[in-house]
Structure formats: structure tokens, C-alpha cells
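The complex appears here without one of its protein chains, the remainder shown in place.
Letters are used for the chains, namely A, B, C, D and E, taken in the order the chains are written, and counting of residues starts over at 1 for each.
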Amino acid sequence: MTTRCIIQVINPNTSQAMTETIAAAARAVAAPGTEILAVCPQEGAPSIEGHFDEAIAAIGVLQQVKAGREAGVSGHVIACFGDPGLLAARELADKPVVGIAEAAMHMATLVATRFSIVTTLPRTLVIARHLLHQYGFERHCAALHAIDLPVLALEDGSGRAQQKVREQCIRAKQQDGSGAIVLGCGGMADLARELTLELGIPVIDGVSAAVKMIESLSALGLSTSKHGDLDFPRAKPLSGMFSHFNG
Amino acid sequence: MTTRCIIQVINPNTSQAMTETIAAAARAVAAPGTEILAVCPQEGAPSIEGHFDEAIAAIGVLQQVKAGREAGVSGHVIACFGDPGLLAARELADKPVVGIAEAAMHMATLVATRFSIVTTLPRTLVIARHLLHQYGFERHCAALHAIDLPVLALEDGSGRAQQKVREQCIRAKQQDGSGAIVLGCGGMADLARELTLELGIPVIDGVSAAVKMIESLSALGLSTSKHGDLDFPRAKPLSGMFSHFNG
Amino acid sequence: MTTRCIIQVINPNTSQAMTETIAAAARAVAAPGTEILAVCPQEGAPSIEGHFDEAIAAIGVLQQVKAGREAGVSGHVIACFGDPGLLAARELADKPVVGIAEAAMHMATLVATRFSIVTTLPRTLVIARHLLHQYGFERHCAALHAIDLPVLALEDGSGRAQQKVREQCIRAKQQDGSGAIVLGCGGMADLARELTLELGIPVIDGVSAAVKMIESLSALGLSTSKHGDLDFPRAKPLSGMFSHFNG
Amino acid sequence: MTTRCIIQVINPNTSQAMTETIAAAARAVAAPGTEILAVCPQEGAPSIEGHFDEAIAAIGVLQQVKAGREAGVSGHVIACFGDPGLLAARELADKPVVGIAEAAMHMATLVATRFSIVTTLPRTLVIARHLLHQYGFERHCAALHAIDLPVLALEDGSGRAQQKVREQCIRAKQQDGSGAIVLGCGGMADLARELTLELGIPVIDGVSAAVKMIESLSALGLSTSKHGDLDFPRAKPLSGMFSHFNG
Amino acid sequence: MTTRCIIQVINPNTSQAMTETIAAAARAVAAPGTEILAVCPQEGAPSIEGHFDEAIAAIGVLQQVKAGREAGVSGHVIACFGDPGLLAARELADKPVVGIAEAAMHMATLVATRFSIVTTLPRTLVIARHLLHQYGFERHCAALHAIDLPVLALEDGSGRAQQKVREQCIRAKQQDGSGAIVLGCGGMADLARELTLELGIPVIDGVSAAVKMIESLSALGLSTSKHGDLDFPRAKPLSGMFSHFNG
Partner (left out) sequence: MTTRCIIQVINPNTSQAMTETIAAAARAVAAPGTEILAVCPQEGAPSIEGHFDEAIAAIGVLQQVKAGREAGVSGHVIACFGDPGLLAARELADKPVVGIAEAAMHMATLVATRFSIVTTLPRTLVIARHLLHQYGFERHCAALHAIDLPVLALEDGSGRAQQKVREQCIRAKQQDGSGAIVLGCGGMADLARELTLELGIPVIDGVSAAVKMIESLSALGLSTSKHGDLDFPRAKPLSGMFSHFNG
């Protein structure tokens, strides 16, 4: 069975460079019949490193989901490790929506009994911890690590952040007793495949994982349930800067 | 010790009527030295009944928190039972921030071994369930009930929604084995005291509970921790409709 | 990117009819580049309805995994809802192994906040409950139901079991507040797509879900981690009826 | 609204010095309309450092609660970090009863995503761990620490215990990734405010927190629920040393 | 190996009739080398039906444990379903201490995947629920039931309470999907064996179960650990009615 599939990959921050990193990672694994539509909000935050940034980013995500739905995409990926706006996006969409933290964590539990997470700033660890709990994977995560560099250091061209990610992954493999590592930032999407080869254990990027999840759901004929909790938002007139969501 | 205290009570929806209900409930319990500053966003959703509505509302909450902080308030209450934007608001604030779901649930565990929740639409139950889990109270909640009327039915003047709340509370007392009931909507704030008297068990409104929580934290000299997870958002240029958050 | 993929779908019981049902469900969703190799043990139990049956079935699963590995398959599906022998199979394999309970539950959490399970005999519910717990999804499952017919009733040609599954799914949708339903038996694999259409909510079959999971892992270059817990079994001489596992 | 309030603060041990420390901490935060009635049992243990000591202390607490109720107080604080006799006291009381461990932990979750506990002897950590679990805060506590000095070292006038508390708080801030610290002994009540200032994070004393909790419940018109689990003890003739509880 | 063993079975209430019921149940299962020393406090409550009663009972339990230790017994059973004073008793004892709720629950998990509890008054259910949680068995308990008669109804000679226990056990077997039933009161100790035969499933009495646990620990050379949490209470002068605990 061929699956004809257009996947909207939404980078929730406004960084064009990161959108391209993410788009490349998505395209590298997309099936022949899949088209990747990589987008980012026109308004918002250049990087997402906390709850405030996530609240801002969620609006951009929702705008893109609305646009993607109108364009008839087959599914949506939220390509920031905090999965900002995930449940709200599922209400808005009639197709599947998958976050990259969610996708990476799910995949990790299929290839290892426990995994470690390597992310950017220590302050984002609390978000990862909450997601582990929400998704049910708190017992599958052996440890969380932060390289203590901001998200955009991954885009500064120096390779310093990438080197710190690599070193932290090696330490995590040696010390945590984990069988796999989850990369905790969309901006690390390009590192997974080579680190998997170098370290000899699965190092998992959520962007590519989420693309395969959407392709899978699409091929299975499964979409976000519109029965109950995730039904479309109740119709009501939004005002001001949100009025473009109306209609 | 007298505590001089200005509490910003933020109704996250744009309903003026509900803002007044909430303000009245807040003022009814405020200490002599406390001033209640009841506000609602100028832009947003007229009621909040799902994750999408919450994402929209979070922006309005954050705008108000920023304004409140600039006005030098002593603390902020988020007066919608989903506590939208709570952790983001804590990042933005240097004073305490308390959500009404959180406040009501905390209070309930102090007066009963288990409580029931009575809320509006069934689709909002998932939000309450997630909060119970996030706050650690899932084992303290015996049951969740929805009256199956939208939030704004509480403001239609007919009293029909109020009557359904009352009936559901009576049933919950009889059937759940709960010692207390938590009212699951800011628009029910005016019902708690009379239902407490009628039913003979604590029926708890989060708005008034949160006001006392802020007064308490303020008197104790405790503010949102700026060490680690809830530190101020990292400085970064927000663009477009979010640029007013800059500076 | 095209993924060239041979997926070994292992029916852990010895029923040829059920192996064909499963094979058909697998082929119906396989990507163009995917070949489905449907097998069942030559020795074992004709159906799996308890822990004893699962222990028997696990040996057959492991024999097939060994054979599949020698044949160079890209991944293995364990097509019985108890996922018998899953972690043992992961030790034996160098490619991914996915169970159908696992796959269906993961998929369900991506399209609904809570799901219901509909399975065959009441005595198998305890197995499903243990898996929910092991995988981390106990809070995502609203209810478990049994139609109270044995597994092979699904293969008796009368359609009676299928009718009971359908009725139970309808009741579950109405009563549990679940957004999706997971079918709890490999023998129900052919029912998912039409029930999804009829009920208007995702009704999920694990066989097809697991096939897409293996395709996804394969395309992502992710295999069972051989670091730590799931490393190949330590070399040791097995005796008697197990000696064919040696070498 | 002015709240006229008499709060009985019960030090469960018989140390007069500690009762005074506790009374001072209570008075320092009490609202203008609040009177603090600090008491301790006439019979019992001079300090509470284990389950046996707690069982002894519970009787003294209950005697005081009975006396306080007869005196018409507005609420009761149990001022020992193990909250000895808490649920029994709630049965006996018709007004609110709050323990200081409970109060401090609740407050901590309002100002930080995770907190650390600093207490006296290592053997009391198990009690704190059980309370975290009972109250639902096990996931909100990052670490527990003991200074390895007995409770009464806090009253020996040397300041050595206070210095060890301070050092441990500093280490906890640096190492645990916690945003707040909970002081794990009523005898540390006088340290919270200055440590909060020195460390720049909320350092929380349960005595003052509990006083504000009682004031809050009182202002909200909320008392211990007498419906179900916490109803008054069933009338029955207690004999011997317990006969003074009769009538 | 013959085990010479004196087991002190402590009925925490002052009912002589119940002490005899308990003693008989203990003797009925004691090994040939085991002597049963059945005692109850001279001062305390005639029945235990809530947290207040438990706090009172704990003192009597501790007095008996002290006496038993001085008499050189091999272990102590706390024969009330709330296991009052259990951890305090373990501190005081140098031999094993087992509660009957604990013993019955442990045994139940060895013979069934899930069990139901049948107890006396609804208000005691909260105590059972807390114990399930403390011992780790909350997932092994399918349901809790109360016959809504006080404890001493079991001793009124009418057999009415016994009949209600029997009926509730039959209902529990039919409705809960449990494989075993735990009797939730020391006063039901004489019912277990006949109900086991009548219902055809294990109906478990904690008194007899705890006797076998103590015999087992004794034969294994295992006593309450005096390293750390359960070490003897720190020496300190208890005053007043507790001074007999000194020395």
C-alpha cells in the first residue's frame, strides 16, 4: 500500500536556520510518498527555553496547525522538545499531531529498557520531566542531562554545542546504565544518526521519529479522535490578536 | 503583623460578568489590608473549555502578569480552573502566582481525606485530571463530575447552571464517599459558601482560596523562586504580536 | 528515502487461520518496499489465553526470531496481545522487535487522551493490565472489557465473536469517555478499519500498528540496543529440547 | 473582611524552650486579628525523633486539641515535622487542623517546581518520606538531608545546629536543583526568614506556614469535614489513663 | 529444624471477648513448637474504628510490646486491621513485629492477582486504603467493602455481623473479579477457614497469617533491623503517664 502523505513539520520558534535543520532531518527519513512542509511561526520567540517561551510558541504552533489543516496536510509535527501546544493542536486538527519529545520517548522504549535524555539548558529539564510523567515514561528514563548551553548555540556554526552534546551522550552511555539516548532539542536533529553509529547505541532524534509516527498513523487510517476530550474547540468569538482563529 | 497586600486576580477569559463574579468572591474573603485588583484580558476567548482555549488564555494571563508586576502587585491569582499559563506566569513574576484549581485542591486536602470535583463540560475533565496528577492529588480525588453545561451558562441569569451544580454536589456527597467538594470553575465562585452551609461539608471555591494563599505567602515573605526552573524568561527579542512582552 | 524492509510477523499460536488473518492485516498497511513474512510456531498452543499459554508461546516466538534473524529480516512483530517473550526476543534479535499490545497502546496515546481495551476472555485482562503498567500507560487506559469468548471463536466463521467485539466497542465508546479503542487480540486485526469508520473514533489493531513501528524504526536506523539489559543472551550450552538454540 | 481568629499552636514535645521558639515564629506572621495560643503537653517526650516518640506525642496532641476545642479556638497547628496524630486530631476537632510538615510542603510547591528538605537526625527521614507520599508530594521533593544532630541541639544555645542547618541549606541549593528548601523541624522555625534572605530562595518554616493556613481556612469558612472519614470519634468508654478523653 | 517460638498476639483494644477470638485463631494455626501469648491493653478503647481510636490503641500496643520484650517473646503480632503503632512497635522491639492487615495483604498477593477487602464500618476504609498504599499493594486490591456494622457487633453473639460479612464476601467474589478476599478486622478471625471452604477462594484472616509470618521470620533468624530507621528509640526521659516506658 502506498501512503500519499504531506507532513507539516512545525518549528515552534522563529529561527529560520533551525527550521532548515529540522526540515533536513525530516526529509532524510520521509518515505517516497511523503512530502515535508517545514514551517515556523512568523511571530514569536527565536528559541524556546522555558514555560514562558512555550506559551508564546503555542500560539504560533496553533496558527500553523490551522493553516496546515486548511492546506489539507496529512498530519502535523511539533518540532520542539517541550511539545508546546500539543493537546491544543490536537483539538484544532482533524489529522494526527505528534510532538518530537513524545515521538522520541516512544521510540526509545521500543529499543531499550531505559533511556537517558540530553538537552540544552538545565532549566528545560523540568519540562522534560513533566512530559515523561504525562506520557507515562518516568520509569523508563534513567537520567536527564543538560549541556548548559542555550538552544541557539546549536546554530552558531562553531560546533561547540554539538561537541558538548556528543561528550554528554558518551558519559550518559557509560554512567546511566541506559540502552538508548534521546536528544532533547529539535536543533540536535542532525546529530542522531552519526552518534548512533559512533556510540553503538540508539541515539534518537524526535523530528525524524515524529515524521515516521505521522506516516504510520496516516497509513493506518488513524486520526486524532474527535470524540470527547480532543473534539474541535467549541465555537466562540475570539477577540483582538486572536480573531484570525475565528472561522 | 499587618500585611499590606495588592492581589491581582486575573480572569483568563474576556467575560466582564465573570470577572465581576470572581472579583466579588475575592473581595469577600480578602483581609483588611488586602486590595483586590480584578482584571481580564482585552483580547482572547469569552470562556475557556478546552486546551485550545487555554493556550489562547495563557497569553492574556501573561500580559496581565506583566502589567501587574509593573504595577507592583503583591501576587497574582489565575482564576480559571485549568490554571492556564501557571508555570509561565511564575517565570514572568517575581511575586507569588497561584492558580484556583491548585488552591482549591490544596485546601480540600486539609479538611478531608478525599474530595470530589464538580465542573462544567465533560471535555474539561481531562484538564482537571492532568492537574490532579501534576499537583500530586490524584489519590485524594474520589471522583470528577461535569454538569454538562458550558461555562457561560453560569452567567445567563437563569440560575439553571447553579441549580445543576447544587444537585451534582448533593449527589457527589451521597455517592462518592468524599468529605469535601471542589468547585471546578471560576464562575462558580459565588456558590461555595452557601453550598458549604446547605450540604454541611466544605464546598471549596478556588478564587477565594487562592486569595488567601497569596496573602499567606506574602505575609511569610515567600515569593516565586528565581533559582532554577522558574527563573525569569531568558531575554530574547519576541516578534510580531508578542513584541509588547519585550523590555 | 526508500526503506527496503522485510518484517517477520510472528503469530505466537499455531493457528494457521489466525496467521493468515494477521498476515493480511500486516500486508494491508505495509509500505511498498516492505515484505511481510508471516510465520507461526510449528509446535505450541493453538491459542493463547493465559500465562501458561504465554510461557509455551514464548519458546515458539524465540525460535522464529532466531530463524528470522538468520534469514536477515529487518524486524520482528510479536502478534499476540500479551506480547509473549518480548524482552527475551529483544535479547535474541539484533533488529527491532515490537509487540502488538505495545504498538496499539502507543498509537492510541497519540490520537486520544484515554483509550479502552476490548479483548476476548476475562482471564486475559490481567495480562493487559500488567502490560499497561509495564509500558507506562495505566493512566491512559479508561477501561478494559472482555467479550467472554475464547480466541478461536474469532476463527469459527460464524461472525458471532466479531459481532460481540463490535457491540462492546460501541458500549465502550458510549460509557468510558474514551477517545479510542484498542483491540485486544491478534485475531481481531481485520476489524479495526471498518470499526474505525463505523464508530467514528480510532479503533486500533496492534498488528498493523506494529508493522508501521518496525518500518519506522528501520527507516530511522534504530535497532534494539545491544548495550546493557538487552544484549545478546550470554553464550551457554542449552540442553535437550532447547539445544537447537545453541550456535 | 476581618477574621477574628484564635489559633492553638501545639508543640507536641514537652520542651518549654522549643514551645517558645515556635510561639515566636507563629506570632511573627499572625494577622492583626489572630491570637496565638502556644501550648505543649504536660506529659510526654522532650523531643520527637522517631515513630515511638511520635506515638507518645500523639496523645499529648490529642489532649491539647480536646482542650483547645473546649476553649473555642479557631484552629489547631501540630508543630512537629512528623505531623504526629494529624488525622486523629482532625477526627477530634470541629475546626481545621494543620501539621507543619504538611503546611511547609504545600507552600513549597506554590513557589518552586521542586524542593529539598533539611532536617535533624537521619532516622527521621523515613517519616518525612512517608509524609511526602501521603500528601502527594514525592515527585516535588528533589532530596532530603539530615544534619545528624538531635532535635534539642537546636535549643542548646551554642548555635552549632543552626550553623549546620545553614550549611546544609547552602549545599542543597547548589546540588539538588531545588528552587526552595523546607526546614524539617519545628525548632528551626526562627531560621526561615533570614535564610530566605541570605540564600535568595524560599526557605520555608512550617509553623508560620501552618498559622497562615489556619487563618486562611478560617476566613474561608472551611472546617474539617465531619462527613465520613474524619467524623468525630465514635462514642465509647475509654479506660484508665485515657478516661479523661471521655465526655 | 524445630523452631521454639513464643508469639505475643496483641489485641490493641480492651475487649476480652475479641482477645479470645483472636487467641483461638492464632492457636489454630500455630506450629507445635509455638506458644501463643494473647494479650490486650488494660487501658484504652473497647474497639478501634478510626484514627483517634488507633492513636489511643498504639500506646497500649507499645506497653504490651515492652512487656513482651521483657518476657523474652520471639515476636509480636498487632491484631487490629489498621496495624496501629506498627513502626513504633518495631522501634521498641528487638524481635519481629507484624500487623494483621500487613500479613493478610502479603498472603493475598501470593495466591491471587487481585484481592478484595471486607471490613466493618465505612469510616475505617480510609485506614485500609492508606495501608495498601504504604505496603505497596494498592494495585493488588480490586475493591474495598464495609458491612456498615461496628466492630463489637462481631461479638454480640447474634451472628448478624458474621452473616453480613459472609454475604459481602459472596458479592465481592461475584463482582470484583478478585481471586481472594482479605477480612478487615481481627474480630473476623474465626470466619476465614469456613468461608474459604464455602466460597472456594482464599478468604484470609490476618491474625493467623501474622502468626505464621512471625514463625517464619523466627525460623529464618530474621528480626527487626536495628540499623537506621527502626533502631531503638533514643533514650530520653518520658514524663507523666508515659514514665513507665523509661528504663
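Quick note on the criterion: a contact is a pair of C-beta atoms (placed from the backbone, for glycine too) under 8 Å apart; a residue touches a chain by one contact, two chains touch by 3 or more.
All of these numbers come straight from a predicted model, not from anything done at the bench.
Chemist: Could you run through the displayed chains and say which ones the absent chain touches?
Modeler: Spelled out, the missing chain touches these shown chains: A, C, D, E.
Chemist: Which residue numbers on chain A touch the omitted chain?
Modeler: 113-114, 139, 177
Chemist: When the complex is taken as a whole, what residues of chain D touch the one chain not shown?
Modeler: Counting only chain D, the missing chain is touched by 122, 125-126, 133.
Chemist: For chain C, which residues lie in contact with the unshown chain of the complex?
Modeler: 14, 42-47, 49-56, 58-59, 62, 85, 87-88, 90-92, 122-123, 125-126, 130, 133-134, 150, 228-229, 231, 233-234, 236-242, 245
Just so it is clear, only the chains that are shown with their structure count from here on.
Chemist: Give the chains in contact with both chain A and chain B, ordered by label.
Modeler: Touching chain A as well as chain B, we find C, D.
Chemist: Count of steps on the shortest touching-chain route from chain D to chain E?
Modeler: The fewest steps needed to get from chain D to chain E is 1.
Chemist: What's the farthest chain from chain A if centres are computed as the mean of the Cα atoms?
Modeler: E
Chemist: Fitting the CA atoms of chain C to chain D, what rotation angle results, rounded to the nearest 5 degrees?
Modeler: Angle of rotation between the two copies: 180 degrees.
Chemist: Provide the C-alpha centroid distance between chain B and chain E, rounded to the nearest whole angstrom.
Modeler: 44
Chemist: Show the residues in chain B shared as contacts by 2 or more other chains, in ascending order.
Modeler: 87, 113-114, 122, 125-126, 133, 139, 177, 228-229
Chemist: How do the chains pair up in terms of touching? List each pair.
Modeler: Contacting pairs: A-B, A-C, A-D, B-C, B-D, B-E, C-E, D-E.
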